Every structure is written in C-alpha cells, then in structure tokens.
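One structure, as structure tokens, below. Some questions next.
Every protein chain but one is kept in place in this view of the complex.
When the chains are written out, they are named A, B and C in that same order, and each has its own residue count from 1.
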Amino acid sequence: MVIDGCPAGITIDIEKIQVDLIRRKPGQSVLTTARKEDDLCEILSGVFEGITTGAPIAILIKNKDARSHDYSHIADRYRPSHADYTYQEKYGIRDYRGGGRTSARITAGWVAAGALAKQMINQLGIQSKAYVSQVGKIQISRAYSANELHIEEENDLRCPDEASSKKMIALIKKVKKEGDTIGGIVTGIISGVPVGLGEPVFNKLHAQLGMAMLSINAVKGFDYGSGFSGVELKGSEHNDIFENTAHGVRTKTNHSGGIQGGVSNGQDIYYRVAFKPVATIMKEQDSIDTKGAKVTVQGKGRHDPCVVPRAVPIVEAMAALVMADFVLLNQSTKLSL
Amino acid sequence: MVIDGCPAGITIDIEKIQVDLIRRKPGQSVLTTARKEDDLCEILSGVFEGITTGAPIAILIKNKDARSHDYSHIADRYRPSHADYTYQEKYGIRDYRGGGRTSARITAGWVAAGALAKQMINQLGIQSKAYVSQVGKIQISRAYSANELHIEEENDLRCPDEASSKKMIALIKKVKKEGDTIGGIVTGIISGVPVGLGEPVFNKLHAQLGMAMLSINAVKGFDYGSGFSGVELKGSEHNDIFENTAHGVRTKTNHSGGIQGGVSNGQDIYYRVAFKPVATIMKEQDSIDTKGAKVTVQGKGRHDPCVVPRAVPIVEAMAALVMADFVLLNQSTKLSL
Amino acid sequence: MVIDGCPAGITIDIEKIQVDLIRRKPGQSVLTTARKEDDLCEILSGVFEGITTGAPIAILIKNKDARSHDYSHIADRYRPSHADYTYQEKYGIRDYRGGGRTSARITAGWVAAGALAKQMINQLGIQSKAYVSQVGKIQISRAYSANELHIEEENDLRCPDEASSKKMIALIKKVKKEGDTIGGIVTGIISGVPVGLGEPVFNKLHAQLGMAMLSINAVKGFDYGSGFSGVELKGSEHNDIFENTAHGVRTKTNHSGGIQGGVSNGQDIYYRVAFKPVATIMKEQDSIDTKGAKVTVQGKGRHDPCVVPRAVPIVEAMAALVMADFVLLNQSTKLSL
Partner (left out) sequence: MVIDGCPAGITIDIEKIQVDLIRRKPGQSVLTTARKEDDLCEILSGVFEGITTGAPIAILIKNKDARSHDYSHIADRYRPSHADYTYQEKYGIRDYRGGGRTSARITAGWVAAGALAKQMINQLGIQSKAYVSQVGKIQISRAYSANELHIEEENDLRCPDEASSKKMIALIKKVKKEGDTIGGIVTGIISGVPVGLGEPVFNKLHAQLGMAMLSINAVKGFDYGSGFSGVELKGSEHNDIFENTAHGVRTKTNHSGGIQGGVSNGQDIYYRVAFKPVATIMKEQDSIDTKGAKVTVQGKGRHDPCVVPRAVPIVEAMAALVMADFVLLNQSTKLSL
C-alpha cells in the first residue's frame, strides 16, 4: 500500500502501525485475545531514519495465510448480499480467490495508512477515536461525551459501557451459535480539531468523512452531530449558541457535531457508522450460479459473527486520513510568505 | 454554472430545467403555489440546436432579487448554527452579502445541472425521484416501494401519503407560527439502473451518493437500503436471495438497496437524507459578534419553516448527477473496439 | 471564467487584469496601438472590498462583437490545419459559430486568470515575463539574460531587441501583403522563484509548464534551459556548478533553466514556446466538405498574420498560473503547526 502526499519531517513510530493492525486482525473479537506479532508490516519507502521525507510511503503488510483458504466453492456461484454477482456482471471476469476485490482485507492497508495519519494529526493535537455503540438492538445509553474512551480497549467489544457490553457479547455469542451474524453501529469522535478545516461547498468536512465511512465494507449509513435524530428537533432546540469563554469561542450544545457549513468549529466532531450483519453465514441459503441455475451456498472457515469490534480501528483510520487531508488542504487557504 | 464532461449527442429540453428550478424555488411549499416563469435560465454554451456538443454547458440562472435583502445585520455577528463563524476563522475575511458562500442559493445551480443529468440518464431508462418521508416526528408509514410517486407532485409537501402529509403540514404551520423551524427526511429512489454502475473500492456508488447528499446544505445524515435499521437484523434476515426470473436476475428482498460491493445490482436504489431544522428562526437568540462580545440575533425576511419540500428536487438532482458520472465512468470499464 | 482555489487575503487590482486583456486583444500588433477600454472585465465573486475571500473568483469578460462575424461558410467545410474535422469526427456534432471550441478566444479567460495569478505570485517576489524571440527565420541574437524586458512593451512586436524587431516587422508586413501568415517563438522568463517549487516525479515544474504552454492554441513545441540545443553539449559543459555566494547558493551557469529534478533551484526559469503560422490565410486553399467532396476555402475578416506578439501575455499568464499552483502545492510539503 502506498500513501502519497505525506509531508516531510514527521516522526513515524512503526510500532503504532502494528498496534492498529493487530486491533483490526480477525480473531480479536469476543473469543480471542490479541497477540503481538513483530513483523506485521514493513515500511519500504518515504521514511528515512524514522522521519518522513515527503516521498510516497510504501508499507508492505505480509499476509501469512493468503490463498490458503479454499475459495473454489464460490468460483461459479453468487453468495447472497456479496459482490460476486455485481462484479461479474460489471467486468465479465472475476478473480474469486480470497474473495477478490470484494474482500475486506483491503482495510488492513487503510488501517496502516490511518495509523500514519494519526501520527501526523496527533502533532497538531487532533485525536481520532471510535467505539462500539450498538449491536443488534442493544444500544449504549450514554452520549458520546460521557464515555471514557481509554476503557474501550480493555473491553472485548471495544464498547466503553460495561453493562451494555455484556449484553452485546451475550447476543453475539448466541447469534454465532446459530451460525448467524448481527449488525451494529460504531461511533467515532475526532477531538482537538482546530477551527477552519473543511471546504465550504464541494469538499465539506462531513461529506468527505461520510464518503470515507461509506467506503468501508458493509457500511449502510452515516450521520454526524444530531444526525437522523436531529430531524425531530425545532430550530430553537437544535441551534448551538456561541459563547466566548476563557478557553475561546465555544458552543453551549453541540448538535452541529463540530462542523458548520462544512468547516470545523473547534468542538468535537462525532458521528455514527452503521454496519449491516456480515453476509457470510454458516446456514445454507438459496442462490444462483453464474449460469442462472438454482444452487445453495453455505459459509466455510472462520467468519466474524459481528464486524463492529474489528471495525473500530478501521473507522478511526478512515477519519484520521480525512483529517490529514483537510489539514494539508487548509494550508493552501492562505498564502504563506 | 458550468457542467463539464457531458457527452455529445444528448437532446436537451430547457423546459425540463425550468420545471425543476421552479420546484426548488423559495415560496413553493405549504403556503404558495408554483408559478411558471419562462426566463428562469439560459443555456450559454455546449448545446447546439438542442443537442449537446461535448463542450462545457454553461447555464445562467438570473437571480432577480439578488442583494436586495439587507444583510448588514450579520456583517459583524455570528448567527447560531450558521457558517458565519467558521468561514470568518478559516479565511480571515467573509463576504456576508446574501449569506455569502454559505447560502443555499448554490443549490439552484445543482438543480439545473441535475435536470440536465436527468435527461441524460433517462435515455438509459434511469429515473431519479424523491419525496418527503418525515417531518419532525411524523413519518410516512409505507415502504419506499409502496408509494405512487406521481402523486407526490400534487401534494404541497411532496409527500406521497395523503394522511401523513396532512399531519406534516399542520406541524409546519404550527412551527411557523411560533417563529420556529423543524427538520425532516427526504427519501430518494433511483430506478431502472443497469447492473454494474459504481466502482469497487474508492468510488463506491453509495459512497459517492452519500457524499453528494451530505454536500447539500443542512444535511446531517445519509443511509441506503436497510440503512441504520439494518443493524438490528441478523444476516439470515438481511441477506437478499438471488433468483433467476423471466425478467432477469432479481433479489427476493432488497435490503442491499440496489448496491452490492459498491456496484449496482439492477434493483431499485433507495436512500434517506436527514435535514436538520433551518437555523434561521424568527425568535431572538443569544450569540457573539466578531469581537467576541455578547449580542442577540433574530431572523429577518422570509425563511422556510421546513426545508424538506424544496429539498426534494435538490436530492433528485444530486442523485442524477452521481448516476450520470457513474454511467460515463463505467463506459471505460471495458475497451470499446 | 472561474478561478478556483485562490487563497484568501490577496489584494487584487482589476486594472492589472484589464491591462493584460488589452495586451492580448486582436488588432494590437504591428498595425494598431492599444486602446484602454474601462469596462473590459468584471469580477463577479470571490473578491470583497478588493481582497480575495477564498471563494471561487468569477470574471466576466464582455465580448462586444461576438457572433457578429459570419461563420456560415465553415459550417459544412473543413479548414486546413484547423480543428473542424477532428472535432466533427470526435463528437459527431460541432458548433461552428465563432470557430466554436477551437477558437483562441478562450485565451482571454486565461489571460485574466493569469493576471490574478501574477498578483498572487508577485507578493512572493516571483515575476512572469515573456517576449518575442523569433519570427520566421529571424532570431533575436541575445541570450535571455541580456535583455531589458521593460523595453519589450514599447515595441510593436514585444521584442526587446530593436534591430531584430525591425526585420521581424518587415517580414510580417510582407507576409500579410501576400495574404499569408508566419510562425514564431516566444521566450518566457520566471524570475524571483524560491528554491523548492515543483514536485519530484509526476508533477515536475517544467512538465506542468510545458503542458500549460502546449495547451495554448497553435503551439508546436516547448523547451526550457538549454533545451533542444543542450543535446549537443557534453556533461562537463552542461553541468551547472554550485557556488555559495553572499546572496546564497547560486549556479555559475544556468543550463538547467532554474529547475533540477523537477524542482526550482532559485535561478531564473527560462523557456521557449514555438508557434506555428496561423492556419487561416487569405489565399484560396483546397479542402473537403463534411461529406468528403472537394471544395476550396479562403479566410475572411481580420486575422493575425503572426500570432506571437499577442501570444506574449498569454504565455506570461499560463506561466503565472502554473507558478501559483506550485506555490500552493508546496505549502503542503511540510506540516504547519
């Protein structure tokens, strides 16, 4: 994977990339614990003696068990709610091995790139964090601002509310036993954002953030600030009143979600990302093959019963990449003499 | 406004652009009826004898009462939940006249461009339609597929469900009387889509659609297909089973919302767009001025109590533009000999 | 015409735009003198009280005699060495009025945009200048660095060498009398460039500069520094030796043309742009019509016998736009804290 456009002079700690890659790894959620693997990734270019040089940064992520799985059972049949059918129709040819382009393995690269972006925006005091806020119908009850996010990592589910978390885990275990899967929601928070990031019309901060989230496999929706629930409010309830405090200009409430007119206003940016249930289930389902004949398909191998715990670092990474882009873009807003 | 990249040879009916511009015009919803104004827009280039030439299409939309309003009251103060503050901070200078870049007048250009895009995609059998599905807490109860969308235009609110519509109108009238505003949801449907539009990874159909919608002023959220409610389902409930019918490959259900792996599967694409309540209210609100001193602000002139009826043609237009882009992009998927 | 991406806070003098537009105007070269017309252009957006706001800058250039010429004689026949044939074949339709997209009138917009870019880069001490260095076989004998460029504007031909200039004017008059046209070369100089502008691989300063020049109508070639004549030198003759002077790092010679590895090295950037003879001549020529039948064509109206004097402000403008882009791009090379 290659990251282009990273400015020179940023100190990079490869350990931090490895940590996020481990957080994303399959087999981390619910049932297993994280193992540290030292050789998970390697930086091939763009970093010299620990500092970025301005050159493209190539990162190699070794895929130890690539192609070891058997995918021949999907070579000639379309899995329900997968992209087998649409890609075959679009291109007339499909490399089915490893799930091909539809595979969520691509998010490993995004997580690595995001780990770099985090180190860049951290230098400016910006943090990108996320947590699980819903699994099935079980929702975390607290507002985003009430959570202590450091707790989130100590929790198998990456949910900062212990009570909700237990119910969610129980639900996932039950669903898994049934050979089924379940959806969920990840909430993200970007804090420490300076005023002025984002562009006014075609490149609004929340529009790029939404596009980045909707690019993640299995995502069905995105909202920020008051979001979908904000439609129920009146203007007098929803408007965020400005006040001048000892710490600078603030808003009393934050229904705007830290963004006004596409541009950051210095308050926390918070948003939700909806993930559908994983399409691969262990139950037998009807489908058709590439010739249109009726067949059945059934998942094989180890698949996640619920993707949201592993999605947490992916969401964080995508948000960090968006913020890094806006930081650089904003540097051309004024002429530097 | 200039539309670049429109292919040559498409028949353009300027009347259809005018109709959509009128649908978007202020003063159409709830209280007034649409008037037809013949000279609303003019095509300056790119169309010759009614046919596109492949050259950029410049459309001039006359703004008859531009700058007639008095905006001096916002020159030195920040309206709550507007972009006055963020733009001033970002650029260090702000053209406050007419609301400046933050003004939703830009959507007139988008509607005109969208009306062109509609004519292009219509040639391929693709339709972009939208309707109001929620105002405040009042939701239309029917699924997207149960509506007769031609009815929507006969209705003041652009809501195809007469019963819900009456309640919504009553709510808007009440809110307006209070000098307040209310949010709502627009549901969009893109039908007649061929299989294969959209790109697999960074340019997924729904990611671009979401970005387009999130670019519209006052939008706080986007989802498609099962969307946020889909997170509550199990994989076995959510998966759309393929079947081979006399009319080609179909899915029994359409939780996927017509898109799988970022690429259209031939079923209807449907999606929701959440609009916050309009920020300009007729009530007095606290705020600060550009020097940080406490002031009050109050809306002047005629402002919409609820933006969603006028947002319907904007949503349709943005969706049509996205689809037009993907149609053209898809033409490079295979080599034409 | 709309210029996007101009940073906020730059003082704009509209007079300077007008001056360059007049320098480009038809009827300035050889036979007529420049007239000042006050209402040549109008800034519609992006400049507030004389200062850029960061919003797109729309400039309207009134075309007083647009479409007054009769172009019906080219509606169905292809002028030799014009783009009538290629555009008709490409699009299957062609708006022949005013020469359509092939018209060099588009360069008026580029000159206006360039006049803005000049004001931006001038703030950084960068100057974009050009002059006529060859007409037909008559070449200016001096090196770029030996000219006093302020003299160039006092000269009908925009050539800073009085002796060469006289011969060039005589040649153009002779060619004009024959109903013919003649080519020429414009030499450009960008001075005051800081070290570090340009990108190393795909966006080299000279590659973008070359592309910009090759985008100008009638241009057939571009070289910079030692250019085509540099191929005759040995490395030991061509290499520019660095030396550390009281004024900073310099090179003893400047065969590199101010650019090394695609990035400016602080020395003058100089380059040549080759213009073919104008294709429209007053002589009768054979050609074919749109159905392939043999016809003759002959130029009508007033056409330049030699385009290079008017091309001088166009070349300057394109160079200024390229430099403005690289200045802004370079601002993202390092992270601004």
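Note that a residue touches a chain if its C-beta (ideal position, glycine included) is under 8 Å from a C-beta of that chain, and two chains touch if they have at least 3 such contacts.
Just so it is clear, the model here is predicted, and its values are computed rather than measured.
Counted over the whole complex, the shown chains touched by the missing one are A, B, C. Among B:N63, B:Q123 or B:Q298, only B:Q123 touches the chain that is left out of the view.
Considering C:D156, C:D240 or C:E316, the position touching the chain not shown turns out to be C:D240 (whole complex). Across C:G9, C:P26, C:P56 or C:P80, the residue that sits in touch with the chain not pictured is C:P80.
Chain C meets the missing chain through residues 78, 80-83, 85-87, 89-92, 101-102, 106, 134-137, 175, 178, 180-185, 195-196, 198, 200-202, 204, 206-208, 210-212, 214-215, 220-228, 230-244, 249, 251, 255-257, 259-265, 272, 274-281, 283, 285-288, 292-294, 330, 333-334. Interface with the hidden chain, as seen from chain B, comprises residues 5, 7-10, 54-55, 120, 123-124, 200, 327-329, 331-337. In the full complex, chain A makes contact with the omitted chain through residues 2, 8-9, 48, 51-55, 90-95, 100-101.
Note that only the chains that are shown with their structure count from here on.
Most remote chain with respect to chain B, judged by CA-atom centres, is C.
When the CA atoms of chain B are superposed on chain C, the rotation angle comes to 180 degrees, reported as a multiple of 5.
At the interface between chain A and chain B, over half of the residue numbers involved are used by both copies, so each side presents largely the same positions. With centres defined as mean CA coordinates, chain C is found 47 Å away from chain A. Chain A and chain B, compared by their mean Cα positions, are separated by 26 Å. The set of chain B residues touching two or more other chains comprises 90-92, 101.
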